[in-house]
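What follows is a single structure, written as structure tokens, with notes after it.
With one protein chain removed, the remaining protein chains of the complex are shown where they sit.
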Amino acid sequence: MAATACPECEGSVELAESLTQNEILECPDCLSELEVVTTNPPVLALAPEMAEDWGE
Amino acid sequence: MAATACPECEGSVELAESLTQNEILECPDCLSELEVVTTNPPVLALAPEMAEDWGE
Amino acid sequence: MTTVGIIGAAGYVGGELLRLLLHHPDVRVTGAYSASLRGKRVDGAHPNLRGHTALSFTDPDDRGAHDVVFLAVPHGRAVEHVRALAGTSTCVVDLTADFRLRDPGAHQRYYGEVPPADDLRAAFTPGLPELYRDALRTADRISVPGCMATAGVLALRPLAAAGLVEPGVVIDAKIGSSGSGSSATTTNLHAERSGAMRVFAPHRHRHEAEVAQETGLDVRMTATGVEAVRGAQVLCHASGKPGLAEADVRRAYRDAYADEPFVRVVAQRRGLYRLPEPKILAGTNYCDVGFSVEEDSGRVLAVAALDNLVKGAAGNAVQCLNIRLGRPEDTGMRFAGLHPV
Amino acid sequence: MTTVGIIGAAGYVGGELLRLLLHHPDVRVTGAYSASLRGKRVDGAHPNLRGHTALSFTDPDDRGAHDVVFLAVPHGRAVEHVRALAGTSTCVVDLTADFRLRDPGAHQRYYGEVPPADDLRAAFTPGLPELYRDALRTADRISVPGCMATAGVLALRPLAAAGLVEPGVVIDAKIGSSGSGSSATTTNLHAERSGAMRVFAPHRHRHEAEVAQETGLDVRMTATGVEAVRGAQVLCHASGKPGLAEADVRRAYRDAYADEPFVRVVAQRRGLYRLPEPKILAGTNYCDVGFSVEEDSGRVLAVAALDNLVKGAAGNAVQCLNIRLGRPEDTGMRFAGLHPV
Amino acid sequence: MTTVGIIGAAGYVGGELLRLLLHHPDVRVTGAYSASLRGKRVDGAHPNLRGHTALSFTDPDDRGAHDVVFLAVPHGRAVEHVRALAGTSTCVVDLTADFRLRDPGAHQRYYGEVPPADDLRAAFTPGLPELYRDALRTADRISVPGCMATAGVLALRPLAAAGLVEPGVVIDAKIGSSGSGSSATTTNLHAERSGAMRVFAPHRHRHEAEVAQETGLDVRMTATGVEAVRGAQVLCHASGKPGLAEADVRRAYRDAYADEPFVRVVAQRRGLYRLPEPKILAGTNYCDVGFSVEEDSGRVLAVAALDNLVKGAAGNAVQCLNIRLGRPEDTGMRFAGLHPV
Partner (left out) sequence: MTTVGIIGAAGYVGGELLRLLLHHPDVRVTGAYSASLRGKRVDGAHPNLRGHTALSFTDPDDRGAHDVVFLAVPHGRAVEHVRALAGTSTCVVDLTADFRLRDPGAHQRYYGEVPPADDLRAAFTPGLPELYRDALRTADRISVPGCMATAGVLALRPLAAAGLVEPGVVIDAKIGSSGSGSSATTTNLHAERSGAMRVFAPHRHRHEAEVAQETGLDVRMTATGVEAVRGAQVLCHASGKPGLAEADVRRAYRDAYADEPFVRVVAQRRGLYRLPEPKILAGTNYCDVGFSVEEDSGRVLAVAALDNLVKGAAGNAVQCLNIRLGRPEDTGMRFAGLHPV
């Protein structure tokens, strides 16, 4: 499987053959949600994130 | 190894070859302390027990 | 001002007596006794009292005269102090088990030891305001019941008094770690006691005898140590007399406790806290009691909860003192309890 | 290799199935299904699995074919999945309550709803190895019992089978917060649930019906939520048949469980852990059972403890699978549990 | 009698305000506002208040007139209420973060949003009696600081004011689950939040800005959620100015807090509770502060602990009210706290 670097943390994100535009992937290292911006070449960008509540 | 029944719970208590009188054994099932009263034949009796604190 | 001495003041019940009495408007604490901590500051042992007292502990052997003496000593050790005060008019409020059972045979059976002499025992009134309020107004020897006993009696007494249940009752009691006092043993080592569900009394917990004594029921009590520092709860499983209706049960509780300052009937159909739970009672003198009736089968569950150190010990003792002094019963004990907690 | 799919894999029981099955030597997890987390990594929901899997969740609507399918979905939702697999030879291990009660009337009474159709229900074997081991060897539809039901059945069955107790039994059950699953509600809000002693089922807890079904006893079960995440304990209050001796009871337990890999008889006279307690069982597939007999009165207390997510759910399911696959029953489940904890 | 309304009365801070104000001798609670629970009894949401009030919640849209209004609403929602009262002489005590930071740039930076208009902000006095007592005597708009901010300020202010430490300070803060309020989210699910050591703010916790504002130090604050319902503690790691002696530090604290009713200096050489700990402060309005100095290296550790819902919110607000009303500051807040607990 092809892989590319997470734009957020440089972790290796695996890319399926059947990548589609706007698909949301998840970085295995930092768990960021990543949007497929273009498929050829594959470019990922941080998906617009709903602020997630986390404590306090 | 020889074994005999725990006088308290009938559990099987293993007896070493070198059993000595007044030795204290422990029953594996109920953890009672057992005193070797006679060695031949081996007879066990419940050892005089210090009341052990256990809650409340 | 009534002067008060506390024997066993370094213990958990002693500390709770100090917390309640140091701010009591009609009382002055004139002696806090501890052998092991004599000469040490009281707020060293009880850090919640920092800023509330400058008292130090006194050796029990140097006991002074007080109008009222509270005994918060280990089980079996109250007798010597009561004996020493025999013949005086000092009011003695005993928090141990020594004078709780009227029947010497029961004492022997449940405690495995000879009960105190008849003349000493006969002088004691049970320190349970809900049942003995009138006698307490003039009592000079008061014996405060056990914590789970108080919960059990208050849970079952309305049912028993109204004849609503069959005699056989199973009580499943739970209690926090402060119930075994302040001495360090493996039993109460944090790493062992944390998260415990320890059935330390599978049968015949001693408080069973007190519940039987005060309700006339044939009670069996099992007790389990659970994860909590303070708090006790009893679940009393009973069978209703034939034809029992929930309305009868509700009425019995209401009638019994309508005017009680420290018993609340909690049996709700909605919300998170439908039946009594100890955590919201920590530090308060409440005993919440509740019930659930399944009319088809006639099954009745009576539930009570309290803070073992307050309504289960020190608070109940202070309530008795307030009655004895003719003061409002909640004097010094208006703390409502916390939520969330 | 047996392929396995887990429906409801994002939940607490689903997570526990993953923990046990990802390292199972004879099994490959080929589908972890979740609608709400489809496409997300499994170790995001179950952080203990970091480094143990690179799996992501799949939408249940895209279910593939698996040799075995585990259903760890909410009560009432297993039926649709079972129906979808009707006629196939896929082995289905259902962890919900949908197929537990043989008597449709009991299902109606305890769940207030119409039970699944007879033909679906008839195919299921109860997933309780200690009682149904032989049938499980060839079962294709397995219904794992409730967590407190398993505890109750294993505690009482030896007594019932040997005819040692009277039929009427009161079960007082305690359970930790994981027992109500992973969805956030006020009930399980930390500030409310912490330190709780919440009698959420004063009567007729649903698991009562299962204990009655498997023991033939006339059981009443009360359930209380206590401070714990994992763990369930039952205290079963029974009356021995006339003349009952402790030795008879001990022998009944010994005989019943001598060869069981996951039932230990714990009834000791010394030490801190004399009767079963759940905390030392967290993560293990043990159900410890114990007892205490008071010969004078004939009172019997039977106690059982387990981890509600393991022997009370996922572990029991995997034990059934091992039996079905003809593997040693403890395959993948040799973790001994922790102490102190 | 001063009439009081509480907006956000169904929340945790609102409940604590009710607990303190329902028994306040100079105050009458004439409005407890909640949209979601309008018409429901107050003691349904706050079970500790059973027997203490018959009040029900009112819809905030039906707000009446009160001498004093407390705002215990979510962050960002106080502005609308303050605006609605603009021009009136109603005393407003705001418990949100909306009016805490004087510097609009800091508000923007820490909260990521436009601060309230200058004229609204300018009217507010910080609700911190230890620093603003005089201004509070006549203040009509009071902004109570954050819970960990109060702890941090009270821990560090004596050192900063006396110039004893270098400016750079690292604050490591811990807090219990009630700090995030009463709405149910996965974050606060019991099974997830139990036993947590969750670093939810690795940098720049918002309360950092308040500590910087009131001490002039260059503070960095990290915050961790730990196993507790109530309670916050800060550990402030500082470096002493060259030649710093422990005696100077002790004197600085003593001088600063000698007359403070709710700040106790706790820095002992013996005993179990040598430095401040929140558990014995639950339900009290104390902020205990302490310190440890290592003279060789010049390292200073300043520690403070409080109950986030009391001195960290509602109690501090009531103390401000007492000052504003010219009453003894501890009116309604004489509870000493519990031990053991």
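Here the chain labels run A, B, C, D and E in written order, and each chain numbers its own residues starting at 1.
Keep in mind that, in the parts below, contacts are C-beta pairs under 8 Å (C-beta built on N, C-alpha and C of every residue); 3 or more make two chains touch, one makes a residue touch a chain.
Remember, predicted model here, so these are calculated numbers, not experimental data.
*Asks:* So which of C:Thr58, C:Thr96 or C:Ser177 would be touching the chain we can't see?
*Replies:* Selected residue, touching the omitted chain: C:Ser177.
*Asks:* Can you say which of E:Ala86, E:Ala135 or E:Leu272 touches the chain missing from this structure?
*Replies:* E:Leu272
*Asks:* One chain is left out of this view; which of D:Ala9, D:Val29 or D:Leu49 touches it in the full complex?
*Replies:* Of the listed residues, the one touching the omitted chain is D:Leu49.
*Asks:* Can you list, in ascending order, the subunit E residues touching the missing chain?
*Replies:* Output for subunit E: 170, 172, 174, 186-187, 191-192, 194-199, 202-204, 220, 222, 224, 226-228, 231, 233, 235, 237, 272-275, 277-279, 292, 294, 297, 299, 301, 303, 305, 340-341.
*Asks:* What residues on subunit D make contact with the chain left out of this view?
*Replies:* 12, 15, 19, 22-23, 44, 46-52, 178, 182, 229-230, 264, 266, 270-273, 280, 282-283, 286, 288, 334-341
*Asks:* Go through subunit B and note every residue touching the omitted chain.
*Replies:* 24-26, 28, 31
The definition used in the following text is that only the chains that are shown with their structure count from here on.
*Asks:* Which chains, if any, touch subunit B and subunit C both?
*Replies:* Looking at subunit C and subunit B together, the chains touching each of them are D.
*Asks:* With a step meaning a move to a chain it touches, how many steps does the shortest path from subunit A to subunit C take?
*Replies:* Steps on the shortest route: 2.
*Asks:* Which pairing of chains gives the most C-beta pairs in contact?
*Replies:* The chain pair sharing the largest number of C-beta contacts is C-D.
*Asks:* From the centre of subunit B, which other chain's Cα mean sits the farthest off?
*Replies:* So the farthest one, by centre of C-alpha atoms, is A.
*Asks:* I'd like to verify one number: the distance from the centre of subunit B to the centre of subunit D, where each centre is the average of its C-alpha atoms, in whole angstrom.
*Replies:* 36
*Asks:* Rounded to the nearest whole Å, what is the centre-to-centre distance of subunit A and subunit D, using the mean of the C-alpha atoms as each centre?
*Replies:* 39
*Asks:* For subunit C, what residues touch not just one other chain but two or more?
*Replies:* Counting only residues that touch two or more other chains, subunit C contributes 187, 198, 272-273, 340-341.
*Asks:* Listing for subunit A: what residues touch at least two other chains?
*Replies:* Not one residue of subunit A touches more than one other chain, so the list is empty.
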